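Only one protein chain is missing; all other protein chains are in place.
Moving on to chain A:
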């Protein structure tokens, strides 16, 4: 089976074939009771480990548990072993949460119930629309219906988070550009931060050399996490931990992103995103129920953060540019306008070595002022990183995505059904994406309003906490045990 993680993660020792117990090098802190010597460990018939003390009394030993968060903090493998994923980030877990809610409601304990929020990102909706031969808008509404039938209290689409991410990234870029002109080091190129596969790879492999260049703006998934847990919850009279937030995403790497410590509230013991579910998993859930998306009733997608613009009566919106969210496109135009007062900059990407490496420039008076690139897939990330290391990078901004063809071809998008190449399918999804009505991020009145009423402005502590994140170098562990001839 092909891995649903991106290639960038596969290279960082992502390992589908060893379970943590076999090769995990992470030292685990175990709550050990004061034991005297002389204890024996017996293995029971069911495989359980039991400790016998000198008095002959037996005590079942606790199993060591490794979470995805442990894996992220370690320089060793990231295991996708089911045992790890199942515990937090799986369809089984999601169904369990829905089931628990139903049981509690039936028992009249509805006040203990989690308020379940499902956020739909655009790429998996397109993947599922293609799979079930539906119009994207219809697919989105039917997905809403599906999650509501399972027990979701509210289903949202993510344009608001996409727009926040674009605007925030563009502002960050303009600031970095100006700082670089003032001689501040390590500002440019700014590298996109919305792809967790790329971020995880950079942290594990290139550490402090690359990390300063990565945009500190959170990905749309995590901005949505902030919005749901720290705005929507409040407006519903709930505290963050009373909300269970599910996102629908195009790749498994997003599960790792949601599991990052940076997005965990220790005080409240809650994550901004509790569970990430992917296109392929929704397909499995539907098929295990013997149904298809087309057969389901449509549901309701709500817009609790305010309506965007007058013309958007549609729920599913795209953006200009790439199907990965259009970062390079938006930031290019924003920068041309805000740095060089050019409101109608022409953006033309041309392919370089391969279709996954594209470049565009903004010229004024014969001078190249902006040089942007889109680098998709691991091989192009490699060349970018190596050029940066040798000081040969010429770019101001690079939209970096770990998957070839970007997020529409995410690792957990549904594979072609007719035997065609995944690249061809990605092209079909891209056509669908470009036909979607477009969100004009800067004109999104809901975003403007939230900056004011929720964040209290642009450079406030709240806006930093809810819209920005940071990255951490992971030091390599070199253990002799890891060497194989």
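Here, contacts are C-beta pairs under 8 Å (C-beta built on N, C-alpha and C of every residue); 3 or more make two chains touch, one makes a residue touch a chain; residues count from 1.
What we mean here is this: contacts and distances are computed from a predicted model.
For the chain that does not appear here, its UniProt entry gives the protein name "Probable cytosolic iron-sulfur protein assembly protein Ciao1", which is one of "DNA-directed RNA polymerase III subunit RPC9", "Ubiquitin-like protein ATG12", "Probable cytosolic iron-sulfur protein assembly protein Ciao1" or "Cofilin".
Checked against the full complex, the candidates A:164, A:213, A:330 or A:378 give a single residue touching the omitted chain, namely A:378. If you put the hidden chain back, the residue from A:96, A:364 or A:423 that touches it is A:423. For the chain left out of this panel, the touching residue among A:96, A:268 or A:353 is A:353.
Residues of chain A that touch the chain left out of view are 3, 7, 10-13, 16-17, 205, 353-356, 377-380, 382-383, 386, 389, 404, 421, 423, 482-484.
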